[in-house]
Each structure stands twice: as C-alpha cells, then as structure tokens.
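Removed from the display is one protein chain of the complex; every other protein chain stays in position.
Showing chain A:
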Amino acid sequence: MGVTRFPARAEGLADRMTGFIAHLRLNGMKLGPGETADALVVLGAVNATDPAEARLALKSLIVPDAEGWRHFDELFDAYWYNGGKTRTGTANAHVRVQSARPRLWQGHLDAPGGGGDGDGESTPGQGEGEAEGIDGRLIATRTDNLHKRDLRELMDEDSRHAAERAALDLARAIRDRRSRRRRQARRGAALDLRRTLRASLARGGEPIDLFRKQRPDRPMRIVALCDVSGSMQPYARVFLAFVKGLIDADTTADAYLFHTRLMRVTGALRDHDTLRAAGRLSLMAEGFGGGTDIGASLTAFADTCASRALTRRTVVLILSDGYCTGAPDNLARALSRIRRKAGRIVWLNPLLGWQDYAPIAAAMAAALPHLDAHLPANTIDALAALEPEFARL
C-alpha cells in the first residue's frame, strides 16, 4: 500500500487529522471538532510514528459502535494509505445522500436483501462533490409527499426509518402504563407515611421501620404477527421495519412472521443493522412461497407459543391484508382462543386505507367479531396516527 501524498497546503499533523475526521464524517460517523482535538491528544499518548499503534489508538477513540468498528480499518486505509478500498467508504456516503430521493428511477438499488455495505458504487476519491447534494433542497420539499404515498411505492431507507420511528412511539404509548394508585414497595420513591406511623407504635413512637410506596408499572407487552405472503410482499419491508421498531423499543416484545407457516423472528429482529435484518428476514420470508393461511398460522401460534407469549397485559398486533386460502372458521376459532388469553387484539390492515375497501373477504368477515380494533396501515402517516388509538386501548 502506498502512503497518501497530501497536497502541499495540508501541512502538519493537525491539518491532516482534520482532514481525516472530515473524511470519517462524510462516511456517516458523527464527529465534532472535539474529536479532532482528542485524536491529537491520543496520538500523544502512544508512539505516533508506528502506524499500527496509531491505527489502534484512533480506532478506540473515534469508533462509536459495533458498526463503525467493522468499517474503521477500511476508512483508515482509504485516507492514510490511498488504498484501493476507497469505494467501500464512499459508497456509504453516496447511499446516504441518495436515499433521501424518491427512488423511482433507481430500481437496481432496491434488490432484496441488498446489504448496502460494500457492493455499491466504486466511485474513487473522496466523493465530496457528491455528498454536497446539489439537489439538497429538493429533498426537503419531497419528504412530506412521501409520507402520504401508499407504502407499496416506497421501500427506501427513509420510509423504513419513518416506520421504525412510528413503531417506537407506538410501543412507548402502549408500554408506559402507570397506575394512579400507589402500592407498598420495598424500594420506592416516596415514604408511606401511614404505614410508617402505624409501625412506629410498636417502637414507642419512633419511626424506625420505614415503608415506601411507588406507582406500580403496568407495562403492556406487544406480540406482533406479520403476514409476509405474496399479497403482502409490497408492504413487507416497511412492516418489517415497523415490527423491528416495536421490538427495539421494548425488551419484552415478541415478533412472528407467517404465511403458510409461522416462525418466531424476535432474535433476528434484534440484529442492530436494520438493512441486514431486513435482508435476512425477506430471505426467510421468501423461502416459503406465496400463499397465506392465516387461520392455520394463528392456530399454530395459539398451540405453541401462546402460553408463553400471552398474558392479560398483552396487545396482539396482526399485520395482514386478510386474504387467506384457509377456512375462515379456522381463523375465527384461532382468534377466539388467542382472545381468551390476550388483553387486546388489533388488526392492522393495509387495504383498509383504500377508498372503496370493505372487509368482505370471507376471512376478514369471520375475524372482525373477535377484534378489538381494525385499523388502517397503508401509509406511514397512518402508522404514526395509530398512537392515540393505542393509548385508548
């Protein structure tokens, strides 16, 4: 590897370090001027003339998370060694900028399971010109538009993020149920004066035994069942991001996918890399062909997982369009069984947002009596607007 030849104006370590930090910032790391100063301090603490040491030192200072840990070496080589690996870094910056645009003309970037790290463009150089974003202002005016479009048309990063954010808010709205009453508790914020005084009688009026009280948390758990059959394919990505958001917000939440079979995906969804998780899941989902049997899937759920997953404080979220090849009776029976164990069942239906949709499909008609709510979910706004609905449940 050849060492980078810096332009004559970049004199001294400080200048180059500033350039390095700027290079990292372009590649998506959140770094301020403070880090530049720290980087120079760090180099003072090690033998800065040894590249390997300098690399390790800067790595532990600058990298914020596991994702950055994996990419740092490439970025380091790209800057200091003029390495042939420049593209990996710049590809990231490139995607970040472009992702804000509607991708109508970028079908090739939407390849399923597309782990956008690495196999992107091979633009050489620092890519500063592109990152500036000539049409940066256009982006802002478009975003509002994007939110109102049917989810089928959007599968880019931003909509995934928006869906995840909506899910986070929703999960918070459901989870933070606090009781108004205060109960006696071993470790609580407030003293329970009444009990403390009563107990003090036994000690001759000295309040030695302190009792405390606190508002008991009554968290609602979320169990999400997401339909990934052929008819739901257009929505699957955004819904998966939504489900991932639910899972991330709450360590007790549980998630399943189904089409003709049911599988538990809580573990896969806890993967930190959204893109990789989505890719992994769509692969899992595609392996089983197109049909849906909601009834059989829910029966399987009620048979196997329900005893563990459901309590009276559980909200069961079903994300499905209700097109089902199985017998509607089956579905009704499964739902009523789940109903008996769970607190609430909410059906989020992407078709419900359409103008002339009526739930006349046999399966949907059979399911309706068992649901606490049947809500539309065809746009991100609709997903975000669910929050007040859930607060009421």
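Going forward, a residue touches a chain if its C-beta (ideal position, glycine included) is under 8 Å from a C-beta of that chain, and two chains touch if they have at least 3 such contacts; residues count from 1.
Here is the rule we use: contacts and distances are computed from a predicted model.
Per the UniProt record, the chain missing from the shown structure is "MoxR family ATPase", taken from the list "MoxR family ATPase", "tRNA N6-adenosine threonylcarbamoyltransferase", "Tryptophan synthase alpha chain" or "NADH-quinone oxidoreductase subunit L". Touch with the chain omitted from the figure is made, among A:Ala14, A:Ala37 or A:Leu210, by A:Leu210. When the omitted chain is restored, the residue from A:Ala37, A:Leu56 or A:Leu201 that touches it is A:Leu56. Although one chain is not displayed, its contacts with chain A can still be listed: residues 30, 32, 34-35, 41-42, 44-47, 50, 52-53, 56-57, 59-61, 63-66, 68-69, 187, 189, 191, 206-208, 210, 248, 251, 267, 270, 272.
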